[in-house]
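What follows is a short report on a single structure.
All protein chains of the complex are present and in place, except for one that has been dropped.
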Amino acid sequence: QDLKVLSSWDQSYAAVGEVLMPFMEYLEEETTADVKLSRFGPETIPPFEQFNPVSQGLFDLLYTNGGYHYNDIAVGMSLDALSGSAEELHASGIWDFADRQYQEMGLKLIAVFYDRNGFHMVLKEPLGDDALAGRRIRGTPLYHPVIEELGGSPAVLPAQEIYPALERGVVDGAGWPAVGAVNYRWFEVAGYFVRPTFGQVSHMLLMNLETWNGLDETTQSEIETAARHYETVSSGIFDELAAKEEATLVAEGMEATYFQEDIAANLKSAWFEGVLDLSATINPEAIAEIRDMAAQANIGG
Amino acid sequence: MKNFLRRVFRALLSGHDALVSAGFWLGSLALMSIVVIFAYEVVMRYFFDAPTKWASDFVSFLLLISVFLVIPHVTRLEGNVSVSILLDLLGERSSEVLRRLGFAVGAAVCLWVGYIFWQETHRLFLRGTVTLTTVPVPKWTLYAFILFGMLNSGVYFLRQALGDRFHGVKGAGK
């Protein structure tokens, strides 16, 4: 069986080259049926338009971040607000809940590859006493609550415009997952990255529901087992990547700059509340349930 | 009776012309709004450190709105870019036939695209999907402009394919 995988990023992005592509190979090995996976990237369909083509069956699998389709279903984006491992996500019941929600949209949740190193910001100038007061920080809507909580003004820019905007000082900093600044070479134009990081980045793998239902039971359970195993493996890969990323940034001349303690403590809850509030504008009931489950499992803000 | 039908028919055609002219002027205004919004954004960001959250999103919406409000007018003026090398080489009669054929194809595909966008607009309306922007906007409202642009361009291509009697006033709205 040939399965088409659509990914939101090109292969130079570590979450694709170092996680998705090895997982595709792993899955081909782990299935007894002859399953072949081929990958297509954002040159086929732009990242923010990918959700419907996969739910309609043009592609069999989608590798993306929940924020890229939160206007269709915000359950995936809310996973970025949590603070637990993939195992804890299963134990809390949130994973299965999210799966059921996605199935209503014609998609089956296959795996959540968590990068638990989360999000950070690169800055042109180090942090002072007043966090980001008076600074313009690039960020998608996801980051706005945190940026504003820290006193900054959010500005929306596409990824490719971040480099020149930092270079010319159109923005004073940019929010992004902790892994990525090396790929985009922002170390050429910014001197600092903030610590601690906040939230965690979920990379979701979803399958078209009809494709899933068309698979025999053996293959289904093999895929489930392989995905479950790789959720743990990928988390380790991301940790290594993040460590390597930070070392590279330092080697390229960047320095860590630290939030003051009270601010750092506040950061985590600001992120949690901000992301969940945004998610709740789309799916209020589902997000309320996730909030409860997260609180019970103690993986909330 | 025949006269009456003809009058109704002329009224329909000029009604369509007026609709497209109105679209053209609104599209031009959308273009001006882009300039105004950007000027406001630059001033707010640079002098007051208070960039708006909506400027860049709204500007890109206005780009779409401007293009699809104006494109029927461009089609009416036969202003679309085309390669006329073959038409210039052919004799007058055959080139006219080919031109008409091109208009007919244009009508077919534009109306088809219009139909696709009608379905998509409808689907987005039922689902209530919003845009993936800082200030979310119902996505169907933007799709509706594409629907308007393609449908009316299709109708103009059709009028041009059918010949002179179906033409509006050349250069109307100019």
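Letters A and B mark the chains as written, and numbering starts fresh at 1 in each.
Note that in this section a residue touches a chain if its C-beta (ideal position, glycine included) is under 8 Å from a C-beta of that chain, and two chains touch if they have at least 3 such contacts.
By definition in this document, contacts and distances are computed from a predicted model.
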item: Name of the absent chain as recorded in UniProt (options "3-oxoacyl-[acyl-carrier-protein] synthase 2", "TRAP transporter large permease protein", "Sulfatase-modifying factor enzyme-like domain-containing protein" or "Sarcosine oxidase subunit alpha"); value: "TRAP transporter large permease protein"
item: Displayed chains contacted by the hidden chain, counting the whole assembly; value: A, B
item: Contacting the left-out chain in the complete assembly, out of B:Leu13, B:Leu31, B:Val135 or B:Leu162; value: B:Leu31
item: Absent-chain interface as seen on chain B, which is shown; value: 24-25, 27-32, 34-35, 38-39, 41-42, 46, 56, 59-61, 63-64, 66-68, 70-71, 73-74, 77, 79-88, 95, 98-99, 101-103, 105-106, 109-110, 112-113, 116-117, 119-120, 139, 142-143, 146, 157, 174
item: For chain A, the residues touching the chain missing from this view; value: 10-12, 38, 40-46, 48-49, 52-53, 56-58, 157-158, 160-161, 163-165, 167-170, 183-185, 188
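Just so we're on the same page, only the chains that are shown with their structure count from here on.
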item: Mean-CA-position distance for chain B and chain A (Å); value: 38
item: Interface residues, chain A side, partner chain B - complex; value: 48, 68-72, 134, 136, 141, 144, 153-157, 281-282
item: For the chain B and chain A complex, residues of the former touching the latter; value: 45, 49-51, 53, 56-57, 127, 129-134, 136, 139
